[in-house]
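A single protein chain has been removed from this complex, and every other one stays in its place.
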Amino acid sequence: MIRRLGYVELYVKDLERAKHFYVDVLGFLVAEETREQLYLRAVEEFDHYTLILTKNEWAGMGHFGLRLEKEEDLEELARQHQAWEIPHRRVPVGHFPGMGEMLWVKEPSGHPIAFYHDLKQAHSFTIEDREGALPMRHTHLFRGIPPLRIDHMNLRVHDVDQALTYWRDRLHFSVSEYVVRDGYTFAAWTRRAPGTHDVALVSSTGPSFHHVAYIVEGPHAIIRTADLLADAGYQEMIEYGPGRHGLSNALFLYIRDPDGNRMEIYTGDYVRDLDAQPIRWTWEEYDRRGRLWWGPAYPERFLETQPVCEKWPNV
Amino acid sequence: MIRRLGYVELYVKDLERAKHFYVDVLGFLVAEETREQLYLRAVEEFDHYTLILTKNEWAGMGHFGLRLEKEEDLEELARQHQAWEIPHRRVPVGHFPGMGEMLWVKEPSGHPIAFYHDLKQAHSFTIEDREGALPMRHTHLFRGIPPLRIDHMNLRVHDVDQALTYWRDRLHFSVSEYVVRDGYTFAAWTRRAPGTHDVALVSSTGPSFHHVAYIVEGPHAIIRTADLLADAGYQEMIEYGPGRHGLSNALFLYIRDPDGNRMEIYTGDYVRDLDAQPIRWTWEEYDRRGRLWWGPAYPERFLETQPVCEKWPNV
Amino acid sequence: MIRRLGYVELYVKDLERAKHFYVDVLGFLVAEETREQLYLRAVEEFDHYTLILTKNEWAGMGHFGLRLEKEEDLEELARQHQAWEIPHRRVPVGHFPGMGEMLWVKEPSGHPIAFYHDLKQAHSFTIEDREGALPMRHTHLFRGIPPLRIDHMNLRVHDVDQALTYWRDRLHFSVSEYVVRDGYTFAAWTRRAPGTHDVALVSSTGPSFHHVAYIVEGPHAIIRTADLLADAGYQEMIEYGPGRHGLSNALFLYIRDPDGNRMEIYTGDYVRDLDAQPIRWTWEEYDRRGRLWWGPAYPERFLETQPVCEKWPNV
Partner (left out) sequence: MIRRLGYVELYVKDLERAKHFYVDVLGFLVAEETREQLYLRAVEEFDHYTLILTKNEWAGMGHFGLRLEKEEDLEELARQHQAWEIPHRRVPVGHFPGMGEMLWVKEPSGHPIAFYHDLKQAHSFTIEDREGALPMRHTHLFRGIPPLRIDHMNLRVHDVDQALTYWRDRLHFSVSEYVVRDGYTFAAWTRRAPGTHDVALVSSTGPSFHHVAYIVEGPHAIIRTADLLADAGYQEMIEYGPGRHGLSNALFLYIRDPDGNRMEIYTGDYVRDLDAQPIRWTWEEYDRRGRLWWGPAYPERFLETQPVCEKWPNV
């Protein structure tokens, strides 16, 4: 019913400053721009946007979107959330540019999700002229890393086992890997797409946002990201890495935008069927090789998370 | 119901010679080895094997396998093929090492397919020791390119429109791109996984095999493949490329094994939802930019195809 | 006495068109710009420029510059050319922006050379602020491939053995590799820097220019060059490659600018001492593996060369 992670909305305090960081340095493309919002996409994406930056008094996550397999799934999901007694709201066509009808949900762990099916596509796909070419075939116009496409979100929840009753049992996300500690699930990586994860759920005090990840071309693009940031005077925005996680096999570099929102620049995970047996890590294994296959020790500030919005959209 | 392309069986006349080519030079891993067969996998694959080399009097394709989403799909598919009056046969557990029950089908265009759900996995996935680590985390043991994982098959059929009634309408493959010529479909790229294609169907005189494609790490691995082959004295096995297709966006290098079986060393296609609108090319557009975005003109021998087996498995 | 190849001057008929090609698409940096000339450098170069584009009625090569080890070498070289009875002329400081005194020579095979020692440097090299940083540490401002630095020139001469009496015996260029055919030297790669060559001399009917080569970061940058050109609508400017030469080990892509001037986008040659024994190829070996280690057959137009200027500079 759910196909994949669709987009994320981040809050930034200064839109111009954010634009310089995301567009001029990292190389995101501008899909739409208003006084209050910037709609961006990465260079190999077909969706009109996957990253919404919204001007706000505090930084953090607004909400994120999950794309459905069929339009009819919207109606069915509304019925199910009603039955599950989970707060939800229908949001009509056009709430965001090019966006179809949405179902907003406050999932049981406290994160705001927008389910949707229809979103304007970035390209027309008749190949009559250059305009119709595939999105990635405009390399002469790209700059920055550039990021290729959105990969996953990392969320913090109070109780991972409880969160899994929603994500795994109700939304039918497949667990790719998980960590068991003292008889409870410390963290779980869940997905509807065949990569490592669309949404990671990690134990913490409550709902909060840790990072959103974008895929880049390969190991050299991880290095390039650090070079770009240091060369542009954003040396302090390089938070952690390069290194490799054992769990998920991700080659990572964690960076912060000027408002503190964290992004994982990411490559090297795997493709594995949704019905494959989840990979189980004990806490000891995870601590020894799962968290870090190789790389520097993480800095304290890597443990910080950011708040998520608690308001419903104005509709 | 069908999840993805699973494996392909190629016929080779000299198994030792083929082993040198695929294992020593290209870097495939040996999963199983018998007097008559070699079972190989690429280095980031979880399945026990994705390439079967079978000793035979002539080279070409034996058959290929499509993995199902659920085990119950096998029964349902058998019922459907019965109803469609398409020749099929149940093949019991263990016909190949670690393989579960299969349904063999002679699809309407003449290619032999094995549907299956269960295949032994390459790794145990408890991370207690090095044995349990993810497949790609044994780089110190890899050699060659190495290939990462199987991507797609390219088949020749007599009538693509007719073939699509089976592939698209019955097996629910999604068409990602297609070429229209004089009112008929010249070629169609179809998939169940979210890449460009699992199975390409191209107009020709009848059922035959053009190539199987394996994904490699990036552009540098395409160059590395040509270097490896030329350095190892297999210069003649480099058939066509490097170049880029417009249709599919593939960065390609086509090579031949010592028996003439063609493999595409491949990177750079895209990820796009199965329900996205197919990309339509006219013959003129395809001829001008689709076949070749950039690269050398193809050599005559690139048009050659190889026969496919017509016999049923002995069960 | 001679340290290395310094720069090359190419003639173009339309300066704006050339600027789009070299700067906007390939990623050269603009050092100086006048109505009649564009002075460019690659992104890891310390010299103010290494490529001069001069507006002219016909395309081809104006001249090229060789940098001397010491300023005093200029006087000594003038004395020597006088003794050798080779036409030469002193050109005072400032003939080009930031250029010191030069000695212009019409070398015996007919190519115009400017010897020089002093050229303005691109960076100040006190690291007090970002301005003083190393040239390559401005990656956030780069675009295109980008090219890293000039590598070599390929010239056509009537008689290679005769040319070598000047280049090898008088200027003390070291021959790295050479091809012998029917008792004469068909081609010789000569250098003062420890790479494969600064200047290649190849048999032809008379003095003409085949290509200038710029080094790029690695195999992926060769592919990127072809992508950039095809994506920007310059598909026809990709002349030959990617492929690898056996002689010199160069991984190559030959491109043409909109005026037909040829550039080799280049990586993968070697570092070898100037006093090492030259590598000798027979014509048969060269024809079989030297010209092409792997890659497509060259197109006819790859044999075309371009004229070189016959006039002395106005001083």
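When the chains are written out, they are named A, B and C in that same order, and each has its own residue count from 1.
Just so we're on the same page, contacts are C-beta pairs under 8 Å (C-beta built on N, C-alpha and C of every residue); 3 or more make two chains touch, one makes a residue touch a chain.
As the structure is a prediction and not an experimental result, all values here were calculated from the model.
When the whole complex is considered, the residue among C:E69, C:E236 or C:E304 that touches the unshown chain is C:E69. The omitted chain makes contact with just one of the residues C:V30, C:V93, C:L141 or C:A276: C:A276. Which of A:I222, A:L247 or A:V308 touches the hidden chain is settled by the complete complex: it is A:I222.
Chain A residues in contact with the hidden partner, per the touch definition given at the top, are 218-220, 222-224, 226-227, 229-230, 235, 238, 242, 244, 251, 293-297. For chain C, the residues touching the absent chain in the complete assembly are 3-4, 44, 46, 67, 69-70, 121, 125-128, 133-137, 149, 193-194, 217-218, 246, 249, 268, 270-273, 275-277, 279-281, 285, 289-290, 293.
For chain B, the residues touching the chain absent from view are 24-25, 130, 133, 137-141, 143-144, 220, 224, 227-228, 230-233.
Quick note on the criterion: only the chains that are shown with their structure count from here on.
In this structure chain A contacts its sequence twin chain B using mostly the same residue numbers, the overlap exceeding half. Chain B and chain C have Cα centroids lying 44 Å from one another.
Look at where the CA atoms of chain A average out and do the same for chain B: the two points lie 31 Å apart.
Counting partner chains per residue, chain A shows two or more touched chains at residues 133, 137.
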